[in-house]
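So, chain A:
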Amino acid sequence: MAVVFDKPKSLTDNVLHYCPGCTHGIVHRLVAEVIDELGIEGRTIGIAPVGCSVMAYDYFTVDMVEAAHGRAPAVATGVKRSDPSKIVFTYQGDGDLASIGMCETVHSAARGENITIIFINNAIYGMTGGQMAPTSLPGQVTQTSPYGRNTETQGFPIRVCELLSELDGPAYLERVTVNNVKNVRNAKKAIKKAFQNQIDGKGFSLVEVLSSCPTNWGMTPQKALEWIDEKMIPYYPLGVYRDKDGENNG
Partner candidate 1 sequence: MQEKVLMKGNEALAEAAILAGCRHYFGYPITPQTEVAAYMSKKMPKIGGVFLQAESEIAAINMVYGVAATGKRAMTSSSSPGIALKCEGISYLAGSDLPALIVNVQRGGPGLGGIQPSQSDYFLATRGPGHGDFHVIVLAPASVQEMADMTLKGFELADKYRMPCMLLADGTMGQMMEPVVLPDPVEIDTTPKDWAVTGTECKREHHIVNSLYLSPKKLEDINLERFERYKKIEEEECLWEEFMMEDADICIVSCGITARVSRNAILEARKQGIKVGMIRPITLWPFPKKPLLAAADKVKSFISVELNMGQMKEDIELAIRCKKPVYGCTRVGGMITTVDDILASIKEAEKGEE
Partner candidate 2 sequence: MADHQIIIAGFGGQGLLFSGKVLAYAGLAEDRQLSWLPSYGPEMRGGTANCTVILSDEPIGSPIVDHPNVVMVMNNPSLDKYENMVAPGGKLFIDSALISRKVERDDIDVYYIPATQLAKDMGAPTLANMILLGAIVKETGCVSAEHLEEGLRHAVPARHADLIDLNIQALELGKNYTQA
């Protein structure tokens, strides 16, 4: 009998520790499928962050390095510069990439470092139990913004793709989401392009994935996926923010 659906080779047999309804699992799978399809499993090195995906090193079959909080782009820079023939990706959440690690994010982008960054934006700190993230929306209730994020005292969310698109360095910036089948397909296309760019030596590629956190948002998985449509996408419009190939621009 023909197999029509299987686990990607680049995922280990370990059981993911993510909460029910969390979209990390989907994105892990997409990354693994892309690695399989591009045939780069043997030469790919992943950098895991600090945050919910801290144990990503247990889930991918490729060589993995665990980075300190926010430092994944710097660690990836070291790994890539050590051997540019390797395919190096980081997998980072919003606290890691856009708060404590913003300096490393901006500068690796400005250098046009030939790496791939998968950025999970779920507008909250998941692992530590639901605190305000740099991407939490105005008015969003979290453990550390219990009365809703007050922009007068807690500032505004950071739109990472837009911010990085001001730089000359990046080759490719796209924001996607995985809250329905169509969007999952688009997300996979973007992730594949971000890896292909690195293979082709085009430089810094970042895919921001709007993700759900039902546990810390206090919603059912279904409601959380709807919340992405209703609240997140209006603040974080999907689309391509930079493509040095000139395709899909605008």
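The definition used in the following text is that a contact is a pair of C-beta atoms (placed from the backbone, for glycine too) under 8 Å apart; a residue touches a chain by one contact, two chains touch by 3 or more; residues count from 1.
A word on the picks: all candidates are chains of the complex that A comes from, given by their letters.
Remember, predicted model here, so these are calculated numbers, not experimental data.
*Asks:* Just give the number of the candidate touching chain A here, out of 1 or 2, all from the same complex.
*Replies:* 1
*Asks:* Show me the residue ranges of chain A that touch candidate 1 in the complex, using the header's touch definition.
*Replies:* Chain A residues touching candidate 1: 12, 41-45, 47-48, 54-55, 57-58, 60-68, 71, 74-83, 86, 103-104, 106-107.
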